[in-house]
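Read through the structure below, which is laid out as structure tokens, and then see the notes.
The complex is shown incomplete by one protein chain, all other protein chains being positioned as in the whole.
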Amino acid sequence: MLRLFIHSSAWLSFSGLLLLSGFLLYASWPIFSEQGLYFIAESEWYPYEDLFGMLPALFGSLLSVGVALLIALPLGVAAALFNIEIVPSCLQPWLRLLMELMAGIPSVVYGLMGLWLLVPFLEQQLDLLTGRTLLAAALLLSVMVLPTIMVLSEDALRKVADDQRQRANALGLSWWAVVQRILLPQAWPGIRLATLLSLGRAMGETVAVMLVIGSIDRLPEPLYNLLQPAQSLTSRIGREMGEASVGSPHWSALMSSGLLLMLMSVAVVLLSQRRWFK
Amino acid sequence: MKWTIHPAKLLLTLVALPALLIPALALGYIVYQGGAVISWQFISTSAELSGFGASSGVFSQLAGSLLLAVGACIVATPVALGTALFYQLSNNSRLCHHLELLIYLLQAVPPIVYGLFGLILFVQIFSLGVSLIAGMLVLAMVLLPMLTLNNITSLQRIAIEQTDAARALGLTESALVLRVWLRQSRRELITGQLLAIARALSETAPILFTATVFSGVVWPDSLLSPVTTLQTHIFYLAQEGNHPQSIDVAWGSALVLVITIVLFSLLARALKPSGGNL
Partner (left out) sequence: MISNSRLSNITAPVQHPTTALQIDQLKLSIQGQPILHEISLSLPTSGITALIGPSGAGKSSLLHCINLLQQAWQGEITLHQKSIRQWPGGDEKLRRHIGLVAQKPTVFPTTIYRNVVFGIDGFWQRRNAHAIAEQALRQAALWGEVKDRLHAPAASLSLGQQQRLCLARALAIKPKLLLLDEPTASLDPKSKQLIEQALSQLASHIPLLLVSHNLEQAQRLGEQVIFMCEGKVIEQADCDTFFNHPQRVESKEFLRWAVCECD
């Protein structure tokens, strides 16, 4: 009885990824068979003319996530160090609790804040036609992943053995040297893991990005321009899924965006878990 | 005095402060905006069917969110527990290895991809339509990896001596599981359920196309009828509500949602035998 239950649930879990990729492939098959694979690298997305270039959304996803991590990573690690090294120890758990609770705040609430706080702010400050830009998405994402990065980096930093630090102190190393030569290098694997984890999370983030990114399928001009409306894979799926009729090329192109997104996040995990492939 | 000795500490503080202040300010802003709106009446009444959701009262949304989250948790729990038990009982370390990697992969798949999968399989192929049950199943899939990992950690906390002692008494595998493992880790397992519910409450993307409608539903008649939820309510109001009153409702809903999630996480924390990670 128990064996049967245990085995069937394990097989259900085992089949999860297979089912996911299988059904997504099944749903996006029409677009692959019709247009081959190179539509992924094209830059025109006009569903009504059967043009399904993935490049703008792919680029938007990568750029927004990249910028978000560039902002959040140093801030998050600094905050973790700050919490461990400078904040008095009676306050540390409270700060951590705040961060853990922040990590649990739903993305739609961040989206609401982004749309009605960040976007108007950007419009005013940068004198933009619309604040719904790649920059808004990147800033919002960075705020969203900050708590995660901080909590995980703090765990990694705390794991650095106390005796190592004491030995370093005994050697007369300055505080900064201890941080630089002992703490950060030792905690680096954990921080790397935190980065990759938040990378995956940010890449798959949907509603918050969708509310602030502007949803215009165009490559920015020039490419590094963050102040134009853009599109990400997730925001496109979220925005257009409701309109696309089931089974149409449009529908299946959106499904293939989902498949692409899944493959990208799977790749990130495989990168982060390299120890499995020794 | 500390500060004059270590300019590096000052620098670190300057970098870390925005990372700590921005989330705190964000939380404060939600409380400020939402606090002006919510009242007992706001939580305990449902909006009238007519209109654009501008009339306040989010009772049905709150109920819908909780129904989906708890339902998803109930669906996911047996599978997660079974998989965790499989992991713990199996002697095959290679298989366990693969199972672990697989769970990490499933965890990394973006929620929106689960949403797409649910749209294909549950909504269309099983023709459940946009419904409560489809949403529960999709959310259950989102929760499965985190619940499984949580259950595995809970089971691993049981001392090996207890297991050996029970085995030495001639307990069968099912007696060992029921009378020793589940009994001793029940608090941690319940903690896992509460965290899973909190997580399910914060997901928007997977239920956007599979379970919810904007308005017109006060209470789902059956598992096959669609629901309204706080998450999607906030989303639609933020996106389309142009007059200030609907934005107020959005802020109020956001605060209600955040409070609900925080309550679940704090409850989980209080139940947890020893403090630890999120």
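Chains here go by letter, A and B, matching the order in which they are written, and residues are numbered from 1 within each.
The rule is short, and it goes like this: a residue touches a chain if its C-beta (ideal position, glycine included) is under 8 Å from a C-beta of that chain, and two chains touch if they have at least 3 such contacts.
Everything numeric here is computed off the predicted structure, so don't read it as measured data.
S.K.: Quick check: which displayed chains does the absent chain contact?
M.R.: Computed over the complete complex, the missing chain touches B.
S.K.: Per the definition of touch given earlier, which of B:8, B:96, B:175 or B:262 contacts the omitted chain?
M.R.: Only one of B:8, B:96, B:175 or B:262 touches the chain omitted from view, namely B:175.
S.K.: One chain is left out of this view; which of B:43, B:99 or B:166 touches it in the full complex?
M.R.: B:166
S.K.: Footprint of the hidden chain on chain B, which residues?
M.R.: Against the left-out chain, chain B lists 159, 161-162, 164-172, 175, 179-180, 183-184.
The working rule: only the chains that are shown with their structure count from here on.
S.K.: Distance from the CA centroid of chain A to that of chain B, rounded to the nearest Å?
M.R.: 18
S.K.: Which of the residues in chain A come into contact with chain B in the complex?
M.R.: 1-3, 5-10, 12-14, 16-17, 19-20, 23-24, 26-27, 74-76, 78-79, 81-83, 85-86, 93, 95, 98-113, 115-117, 143, 146-147, 150-151, 155, 174-176, 179, 200, 203-207, 211, 234, 237-238, 241-242, 246, 254-255, 258, 261-262, 265-266, 268-270, 273, 276
S.K.: Any idea which chain B residues touch chain A in the complex?
M.R.: Going by the criterion above, the answer is residues 6, 8-9, 12-13, 15-20, 22-24, 26-27, 29-30, 78-83, 85-87, 89, 97, 99, 101-114, 116-117, 119-121, 124, 141, 144, 148, 173-174, 177, 198-199, 201-205, 208-209, 231-232, 234-235, 238-239, 247, 250-251, 254, 257-258, 261-262, 265, 275, 277-278.
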